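As structure tokens, the structure follows; a few thoughts come after it.
Every protein chain except one is present and positioned as in the full complex.
Right, chain A next:
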Amino acid sequence: MRLSRPARAILAGITALILLVIYLPLMVVLVNSFSTSTSLTWPPPGLTLEWWGKAFRSEGALDAVVTSVQIALIATIVSLVLGTLISLALQRFEFFGRDAVSLLVILPIALPGIITGIALNNAFRTILGLQLSIATVIVAHATFCIVTVFNNVIARLRRLGTNFEDASADLGAGLWTTFRLVTFPQLRSALLAGGLLAFALSFDEIIVTTFTAGAGVKTLPLWILDNLFRPNQAPVVNVIAVVLVLVSIVPIYIAQRLAGAEKVPR
């Protein structure tokens, strides 16, 4: 397809504008992490590495990173297992209430976080009589992380159809062998995509976390929120933000490379 010169110029301009709107603020954060000013003023009056040093010595920040990674990892693993099982159940078997279950599984991602938060807070403390802890946050996160895994896996299962599984059974493989040797390898990239999204969702979740975290549990978003408006901590927050940006690029890059590599031999 060929576009006229003005059309191309306009589209290029719009694209540039969109990218600018997204990435310019990130650049500001990056530059501010080196700024000598503590109040996020622009342009920065001078440049320093002081905040980077402080950030890496800040126990609060480092603890928060560890907590967040723990929660996101476990919530992701739980979602991967449960999401795959639910997808298989809904896509490969017929049973009473299948459509209802399908809707109920997807619903949590649409629910406002504050509702989920209050509901889970009530359920944990008053109904189940549990102490809020890191475990309650993981369970809370898993409720909506499942959805991303579920959506990816069920779409893949639908696309694959049952022919490969039929062929495997036909050749003598039982259910588990078929899953291990045929279904799972075909789901791998869907699981990776769903898992990365789940991890990201959990990692930056703040509202549900507020309602379900125990007293000592401080995730990175909670820590950032706490410290953002403390005059001496603002630049440290910027440093953490820059590190987060860098860290999140890596899995996305890997996911893209994997997806690209998978297409070639097919």
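The rule is short, and it goes like this: a contact is a pair of C-beta atoms (placed from the backbone, for glycine too) under 8 Å apart; a residue touches a chain by one contact, two chains touch by 3 or more; residues count from 1.
Here, contacts and distances are computed from a predicted model.
Participant: One chain isn't displayed here; going by UniProt, is it "Multisubunit potassium/proton antiporter PhaD subunit", "Imidazole glycerol phosphate synthase subunit HisH", "ABC transporter ATP-binding protein" or "NADH-quinone oxidoreductase subunit N"?
Facilitator: Its UniProt record gives the name "ABC transporter ATP-binding protein".
Participant: Among A:Ala173, A:Ile207 or A:Leu228, single out the residue that touches the unshown chain.
Facilitator: Per the contact definition at the top, the residue touching the missing chain is A:Ala173.
Participant: In the whole complex, not just what's shown, which of A:Val29, A:Ile86 or A:Val182 touches the removed chain?
Facilitator: A:Val182
Participant: For chain A, which residues lie in contact with the unshown chain of the complex?
Facilitator: 163-164, 166-174, 177, 181-182, 185-186, 265-266
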